[in-house]
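Notes to accompany the following structure.
Heads up, one of the protein chains got dropped from this complex, but the rest are sitting where they should.
Chains here go by letter, A, B and C, matching the order in which they are written, and residues are numbered from 1 within each.
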Amino acid sequence: MKVGIINVTGYAGAELARILSQHSEVEVSCVTGRSAAGQKLGEVFPHLSSLDLTIAPELDGSLDLVFSALPHKASAEAVIPALERGLKVVDISADFRLKRAAEYEEWYGVQHQHPAYLEEAVYGLTELHRAEVQAARLVANPGCFPTSAILALAPVVQHGIIEPDIVIDSKSGVSGAGRGLSLSTHFSEVNENVMAYSVDGHRHLPEITQELAALTQERLSVTFLTHLIPMTRGILSSCYARLRSGGDWDGPQGVGRIRELYQAYYAGHPFVKIAPKPPQTKETLGNNMCLLYPTVDLRTGRLIVISCLDNLVKGAAGQAVQNMNLMCGFPETAALEALAVYP
Amino acid sequence: MKVGIINVTGYAGAELARILSQHSEVEVSCVTGRSAAGQKLGEVFPHLSSLDLTIAPELDGSLDLVFSALPHKASAEAVIPALERGLKVVDISADFRLKRAAEYEEWYGVQHQHPAYLEEAVYGLTELHRAEVQAARLVANPGCFPTSAILALAPVVQHGIIEPDIVIDSKSGVSGAGRGLSLSTHFSEVNENVMAYSVDGHRHLPEITQELAALTQERLSVTFLTHLIPMTRGILSSCYARLRSGGDWDGPQGVGRIRELYQAYYAGHPFVKIAPKPPQTKETLGNNMCLLYPTVDLRTGRLIVISCLDNLVKGAAGQAVQNMNLMCGFPETAALEALAVYP
Amino acid sequence: MKVGIINVTGYAGAELARILSQHSEVEVSCVTGRSAAGQKLGEVFPHLSSLDLTIAPELDGSLDLVFSALPHKASAEAVIPALERGLKVVDISADFRLKRAAEYEEWYGVQHQHPAYLEEAVYGLTELHRAEVQAARLVANPGCFPTSAILALAPVVQHGIIEPDIVIDSKSGVSGAGRGLSLSTHFSEVNENVMAYSVDGHRHLPEITQELAALTQERLSVTFLTHLIPMTRGILSSCYARLRSGGDWDGPQGVGRIRELYQAYYAGHPFVKIAPKPPQTKETLGNNMCLLYPTVDLRTGRLIVISCLDNLVKGAAGQAVQNMNLMCGFPETAALEALAVYP
Partner (left out) sequence: MKVGIINVTGYAGAELARILSQHSEVEVSCVTGRSAAGQKLGEVFPHLSSLDLTIAPELDGSLDLVFSALPHKASAEAVIPALERGLKVVDISADFRLKRAAEYEEWYGVQHQHPAYLEEAVYGLTELHRAEVQAARLVANPGCFPTSAILALAPVVQHGIIEPDIVIDSKSGVSGAGRGLSLSTHFSEVNENVMAYSVDGHRHLPEITQELAALTQERLSVTFLTHLIPMTRGILSSCYARLRSGGDWDGPQGVGRIRELYQAYYAGHPFVKIAPKPPQTKETLGNNMCLLYPTVDLRTGRLIVISCLDNLVKGAAGQAVQNMNLMCGFPETAALEALAVYP
């Protein structure tokens, strides 16, 4: 099968090329990137030089599926024509994640040019929407933070175990901010430092609330705060919510029951694992796994769920390939078998 | 004035020596350290070689005040004899922080050998107990996390503005774990990694609840989770609690009123600053400042307070010197004027 | 084919398990580790939990080949009995790298217990000894620094292009020091720091001189200095030597000729690449490539060769698998196809 990668020159695009190089059924036959058009891919990314691809200004050739790693707005403009030509599309941008165009416009500050596709687009958090992904033409690949947070909270929101009042405190490596330059990703500013950012509201919040709200009748109140820490890859989200009283979740045995609930919820999903001890982001570096650790603060009856993943893999390119695998009938784990690189 | 440092060979002890070297009224005339006794201080810590001190096995000479940077239990054993000989004491260990011996024994797993001094000891969070510190013989210097969390929350707990249900999510550099070796502080394990630790309960929790509970009649429910991030110095604590409804704190103007409350609460305190934008730990590196940033998640009515400090300075040795200054009638800022080293 | 890994609990052992998990012809059927015997491999290394192996105290079962990741001395003791039972052996320790037992004893401070095997053992720098490796029973896998330095210098030493007076300045990540604890690998000591170490002579020097000396009649004078830098994986060696005067290597065209010489020298070797611009260690993270960049300081007529690799892959476990592939008739690149993880 032939696929293209639009905007290969960012980190998500390059990661797609890296992962797809291990896919026995897929040939990356076209990669695009505006500023670097005409260059060999290996000139921009030496670690990809063995792929022997030249960066094109536009998609060309006969393709079956296209990944877009463009920023929002530009991505919709690029993928809808491809979709209308009959290609399948996995869009890594935010353009088709939110179901309501008004919400998109509120958070992204631009009018949506293709709202007609919002309903058709499948939110590609694979574990929650596997069947829809299998049937999809257009998959909106989730954001990195939402992937970590929704997977952490879906079981307890759906089962009504927690009060609908949630705090998500996320810590992210810097690659999530992309390859574009800014003072806040300048080495001397980030190194030996930690900061909260987007304190007034991070664009990934509406994805989180949209997807969790779909699992419950209750009105959810979600506070989501992101922090930048001095590492390249990885997200760890610590999620907090009170257990509903009167449930069967109190005490040490309650923790065991909650763990069983998570085990059951993600049974059959190869890329979510309930960790036996608190996980570390390093256990996922370069790998498509999301590690979850649900536990209870017995002093307060509060559920804590810790979630770890590699923001460029399960949080972006890896999940995009996982979705492609389902859309195209390949084994879900194809090209995603490599273990994490540790230490 | 002559002071001694017991156990200078850890990070807090070395930091005391560094800071005190700038104090015009104080001479460090004795430093101890068991394993390194007989060595020059500069052999263990080259950056301190200009101090020209030899590490002694025991305190000696005529001293006015002693700092202990020993671990808990050993510290009480070392400082009580000194106290009883008439020296003033600033104890950086946990031995005299908790007022109830039973709580100490529950969290530290050893019986307290000197419970009679628990009442006299002053919890040296300077901003909350300045007058008592000025009069104290024995100051229990707070833990690094409690310093960041209590300063962040004291104003709103005392004024009854929040519901008594608090989440504190702290991120710490590795030096807080000390100079002792462990796999969890081994470079290759910590670098490019983030993990939660002490998930079942961190020893600094009872300090936090003790001090916050003293400010309110309500019963507090506090969840406190610590994370290790790949940097050496710094703690950032993100604190979450619902604003009590019906108050005057809603909307953008509410944020302004809360900021004014913090400004007023810490007026006249040179080492707490209400930051105009979200602070970063790097802004405090090597410096005794605690930066606070209170704000409100307007979507949920939740208060967020972000707190930054250098765990070895305001979280340990700097605050110890600040306390010494008050105990001995020096200006509170003596030896603590140096600005943060940035970047 | 069934293989065993002796001492899987260090970084090189764990990396062997990671890489071999991708090998379609090899089953890791036994892993040993003294302190962790009885534990599941995934308890010690969560990233390896999918391998579902239990750590044994000793090799058992029917094996075809064994890797040893033990420290020197212990390694020889473990592998010789296995060799004598008919297994092939790839020894990652230093025990069989040096041809002269006296030199081993000088540098390692212990008497060699199996000097009779020193002649038979093949120094497994694959690119220099491919044919011997193919025929070997016992391969001594090279040290990480020697791999980077010898590959950088072999072409010019063998062709007599440089004066026999060489400086090798190497910079290494911390994982090269292993998983054992020491103050010099303690995070707070290494982070935001660089230091030279083993200044009086590093144990990898005799390997370098042994292998380079075998390529020339001249007596070589080699200075080799190692530096520890704050990263986990990677070695960059900068090698300096004067070009012999009167040669054809002067001027910009000389640089081109030297590059051609390197290209020719390593033609047909899949894991050495002559980089078109100065390489970075990050381009090799998790990957078995050694990147070489030969150039000339035109102001002084000095050759500079920069060499990059991942110390745990081409510098240890990856090269060990490469050697196993040759010893067993598999494609040289089997299980080593994954691209570097970047950024």
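The rule is simple: a contact is a pair of C-beta atoms (placed from the backbone, for glycine too) under 8 Å apart; a residue touches a chain by one contact, two chains touch by 3 or more.
Given the structure is predicted, the values throughout are model-derived calculations rather than measurements.
In the complete complex, the residue from C:Glu132, C:Asp169 or C:Glu218 that touches the missing chain is C:Asp169. The residue touching the chain not shown here, chosen from C:Leu59, C:Ile306, C:Met324 or C:Leu339, is C:Ile306. Across A:Val31, A:Ile92 or A:Val174, the residue that sits in touch with the chain not pictured is A:Val174.
From the options A:Ser24, A:Ser182 or A:Ser245, the residue with contact to the unseen chain in the full assembly is A:Ser182. If you put the hidden chain back, the residue from C:Gly201, C:Gly256 or C:Pro276 that touches it is C:Gly201. As for the chain not pictured, it touches chain C at residues 165, 167, 169, 171, 173, 188-189, 191-197, 199-201, 205, 221-223, 225, 227, 229-234, 236, 238, 240, 242, 278-282, 285, 293, 295, 297, 299-300, 302, 304, 306, 343.
Take chain B: the residues that touch the chain left off the picture are 11, 14, 18, 21-22, 43, 45-50, 175, 191-192, 232-233, 273, 275-277, 279-280, 282-287, 291, 337-343. Although one chain is hidden here, its contacts on chain A can still be listed: residues 11, 173-175, 179, 181-183, 185-188, 190-192, 230-232.
By our rule, only the chains that are shown with their structure count from here on.
At the interface between chain B and chain C, over half of the residue numbers appear on both sides, which makes the contact a same-residue one. Chain A and chain B have Cα centroids lying 38 Å from one another.
The geometric centre of chain B is 46 Å away from that of chain C, both derived from CA atoms.
Multi-chain contact residues, meaning those touching two or more other chains, occur in chain B at positions 173, 188, 191-192, 230-232.
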